[in-house]
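Right, I'll just put the structure down here and ask away after.
Only a single protein chain was left out; the remaining protein chains are all shown in position.
Note that the chains take the letters A and B in the order they are written out, and that residue 1 is the start of every chain.
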Amino acid sequence: MSQLQKNPDAIVIGAGIVGACSALSLTNAGLKVMVIDRGTVASGTTGAGEGNILVSDKDPGPELVLALRSRDLWFEMQEDVGDTFELEAKGGVVVARNDDSQLMALAKVQSANGVTAQVVDSKELHQLEPYLHPEISSGVFYPQDAQCQPMLAAAKIIQTVISRGGMLVSRSKVLGFDIKDGTVVAVNTSTGKYSAPIVINAAGTWAGEIAALAGSNLPVAPRRGFILVTEPAPQYIFHKVYDSDYVANVASSDADLQTSTVVEGTRSGTILIGASRERVGFDGSMNYEILRKLAQQAVSLFPVLRDVQLLRAYRGFRPYAPDHLPLIGEDYAVKGLWHSAGHEGAGIGLAPGSAALITDSILGRNSFMDATAFTPKRFAEVTV
Amino acid sequence: MIGIIGAGPAGLAAAKVAAEAGAEVIVLDSAPRPGGQYWRHRDDVQGYKSHRAGGYFDSVIGSKSVTYMHGAQVWSAVRSKGSITLNYLHEGSEKTITVEKLILTTGAYDRSIPFAGWELPGSMTPGAAQALLKGHGVIAGKKILVSGTGPFLLPVAVGLSEAGADVLGIVEAHSPLRWLRSPLALILNPQKALELLYYLRKIRKYSLKVSFGRAVIGFNGKTATLSKVKSNLESKGEVTQIGCDVVAAGWGFNPDVTLGGILGCDQRVDRDGSVIFKVDKNQHSSAANIWIAGEATGIGGADLALAEGEIAARSALNDSIPFSLKFKRFRLQLFATALQRSYTVGNGWQGWIKPETKICRCEEVSHAEICQSVTELSAQDSRTSKLFTRAGMGLCQGRVCSRNVSEIIAGESGCKVTDQERISYSNRPIAAPISLGVLADGINPQ
Partner (left out) sequence: MSTSAKREVTFTFNGETFKGVEGQSIAAALMATGVRELRKTRFDEEPRLIFCGIGICFDCVVVVNGVANQRACLVEIAEGAKIESQK
């Protein structure tokens, strides 16, 4: 067994996008990193994601600051890892179906906070999206919004980590931690014990379960979402297009079903349609009425989609914290145990930014922003 | 109301029993005419003992209590308390029907394994050659080679010969001596000897060349490359070339378990690696009021499907099942097991393929790309490889390639394909494509 396998400099739990970016960030800072996953790369929510890298759907505040930096880091990562995950500065178009006052107000505030938000009139809107329903006349264009293929990204990033001295231990279930004098010293798994002074819990929707093994409370819960995937179609959609309901839904705590319209094309020609949000635990069963609703919403924005066929649908569980902000930082009780989880539907977009934040924190460096808003310590007193 | 999905032998047998009992039945089948794959016909069915088909067709089409919806493609289904709702596409719009009891008899499709050139025009399954002939009166090409393994190659080759096609031969990978491993199955199924004699007469009549222990491992559109193969399908060398414009290659069958999976019926992996449903002695699945019969409970051919379909319907009607019928099913199941033992598909085919051979035909994903997803991107199962390479994400949603992708990955990564993975790649939440407009419009009232 190699030295690395017994004593890496850091262990990252979770080979999804957040874990992958965290591992790369630490690797580039000179550490030898081991990534552990109970499945393999992108087996969790990353494997059910669309690849959104958005600034357009964020209210001003710490999450927006993180999103803006993270978006730029995606392009820096492409320079580092290679153009291998279909990263595209596609741009987002947000449309208002009826009353556009909320959207315009948001755009104004976002503009004052570092987001390029171009209000477009009806003519410009239909130039950006020629197949958009002719009656939709109001929208905002966000050129900073981008998209990638998230599973490929996670895989390529981990491949880079491995090429720089790291390793991936897949099909390894974390069973517990060795904690000595309030500091984590090792991770116990189904494939053996691995010692490291630094452990990052990037287990996404299951991060709460991992934290509980260390006696810690990390209130991450699943929020189910469905995505429709069509047959390969001609290019009808040129940007990521969504309606302004999307923003309100993300910030809501409502357990009941919420849907908004999100439509975008992909390199392979398929069109992805979302978005739904429900708190149904880990119920993975298909719900055809939700699929109908998503289809209805999509064809109301793009009537041309009526003749495009649905081929498949899948669901994922977004990890979210009660206040809808991610958890990035050291555990409130166990030293050396760090968390980067609870990114809800923004995990892809926020991953490299979160990785930079947590690497800086671990190495005691100043970072691009104050991470206090994300600290897991904010839930230290709360019991579930 | 009893719903029956699939109008092949199993579905027709079930419909006949239900019709004779006067029960209200709706039969949904996606093809324009009944018969499934075994009893394809234009005006009349041909083939061994095909005269049986007529009686079954009449019972379905002629009966007052049977509603027969052909061209009806069920795309989704939902179970609720005491009923099952079926959503299907018919003549361009969506319809729905709710039944109290459901009999699933959705059959199977040819299993294919890739070889260099299998993507080319002229390379097809034996089922395709048969469908063209029986369903449409067309011979697939000028010089036809039938290859692969299993007794299905016989009726295909013979049917083509009878229609005047130039069938160059039957290239069977296994030795017929393998049947000697299953003496009980042969003893209990003497009727199969008659069937064999029928085919032997035809083989002689048309001077069909039959070779054993060989397989087509390459094709370029005009010439097929044959190799001697071991029992695990590994090439032994001794390569020959045959000029032909059609290679009809088949390696057994894959049951289509999509609809039963959508309805939550428990599945298991059969000894040949195919995914089938768990049913009890009454053909009842793990889900209340859902019976499953035919290939989906284990590949076994038309006779077994007829017996199972009859049992399923009798059980659905709360009728007793005569011992003779149960024994018939038993001895035919023994025969089906013997088939599986005699016509195995080992992993040796992975040595036939070239790096550029497309494993996923729909998305054009090559063998090299799939291997790369393992070695470079750490994929260890077909689901993950699918996420990286798009293999299995195309129009057929993995029906043709998923099993092969899994087995290639297992070979590449030194792992075995788990039962869970087999069940995972065999299921999908949408059984047939449906346009977004039709989906959005909800249901058309019937």
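Throughout what follows, a contact is a pair of C-beta atoms (placed from the backbone, for glycine too) under 8 Å apart; a residue touches a chain by one contact, two chains touch by 3 or more.
Just so you know, these numbers come straight off a predicted model, no measurement behind them.
One of B:C362, B:L377 or B:L439 touches the chain omitted from the figure, and that residue is B:C362.
Touching the chain that is not shown, out of B:G137, B:G243 or B:P322: B:G137 (per the contact rule at the top).
Touch with the chain that is not drawn comes from one residue among A:G139, A:P232, A:P319 or A:G336, which is A:P232.
If you put the hidden chain back, the residue from B:S123, B:S161, B:S315 or B:T344 that touches it is B:S123.
Although one chain is not shown, part of chain B still touches it, namely residues 30-32, 37, 42-44, 109-110, 112, 119-125, 127-132, 135-138, 140-141, 245, 256, 358, 361-364, 394-396, 399-400, 433.
In the full complex, the hidden chain is touched by chain A at residues 231-232, 269, 307, 309.
The rule is short, and it goes like this: only the chains that are shown with their structure count from here on.
Interface residues of chain A facing chain B in the complex, by the touch rule stated above, are 15, 39-43, 47, 151-152, 155-156, 158-159, 168, 170-171, 228-232, 268, 270, 273, 286, 288, 291-292, 295-296, 298-299, 305-314.
Residues 76, 78, 87, 262, 363, 373, 376-381, 383-384, 387-388, 390, 393-395, 397, 428-430, 433-437, 439-440, 442 of chain B are the ones touching chain A in the complex.
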